[in-house]
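Each chain you see keeps its place in the complex, though not every chain is here.
Here the chain labels run A and B in written order, and each chain numbers its own residues starting at 1.
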Amino acid sequence: MSGQQMELEAMADMFNKMVDQCFKKCVAEYRESDLSVGESTCVDRCVHKYWGAHQKVQDILQKQMQAGGPSARPM
Amino acid sequence: LEEMQMRDSLRTFNGLVERCFTDCVTGFRSKSLTDGEDKCVTACAEKFFNHARRVGQRFGELSQKQQEDLMKRMQPK
């Protein structure tokens, strides 16, 4: 698997988790098929926040790997 | 790559069934879905597709913005 493919897979996995999480956090009931105005606003913000949290954790991982080297990473 | 995408869509689809089933089906006094469960599953799935579409739009915008920021930083000043 090439690096680019790996990156695509990472993006796809992140997207799927984002869809899941934001559905859980923002969609409250299933009476109508359309998102309400409140739900839509919530979803938009949720996507931004999830993206931010993802970047944050990525930065921390990078710092950890620089500090500890591969031996400090048992995952 | 295509295989990967198919497997991914498959997992998303089955995850959706799981979610709507968990949230909508709570009684087991009959073999078939009750009217209420049926309506709930339908709305749940349709809402999920609308939701996924919206997340996709926002996600696309953020990815593009990131790409552009990366480009700008790589350009000589």
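Note that in this section contacts are C-beta pairs under 8 Å (C-beta built on N, C-alpha and C of every residue); 3 or more make two chains touch, one makes a residue touch a chain.
Predicted, not measured: the structure shown is a model, and the values here were computed from it.
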item: Chain-type multiplicity across the complete file; value: A x3, B x3
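FYI, only the chains that are shown with their structure count from here on.
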item: Between subunit A and subunit B, centroid-to-centroid distance (C-alpha), Å; value: 13
item: In the complex with subunit A, residue positions of subunit B that touch it; value: 1, 4-5, 8, 11-12, 15, 19-20, 23-24, 40, 42-44, 46-48, 50-52, 54-56, 58-59, 62-63
item: Interface residues, subunit A side, partner subunit B - complex; value: 5, 8-9, 11-13, 15-16, 18-20, 22-23, 26-27, 30-35, 39-40, 43-44, 47-48, 51
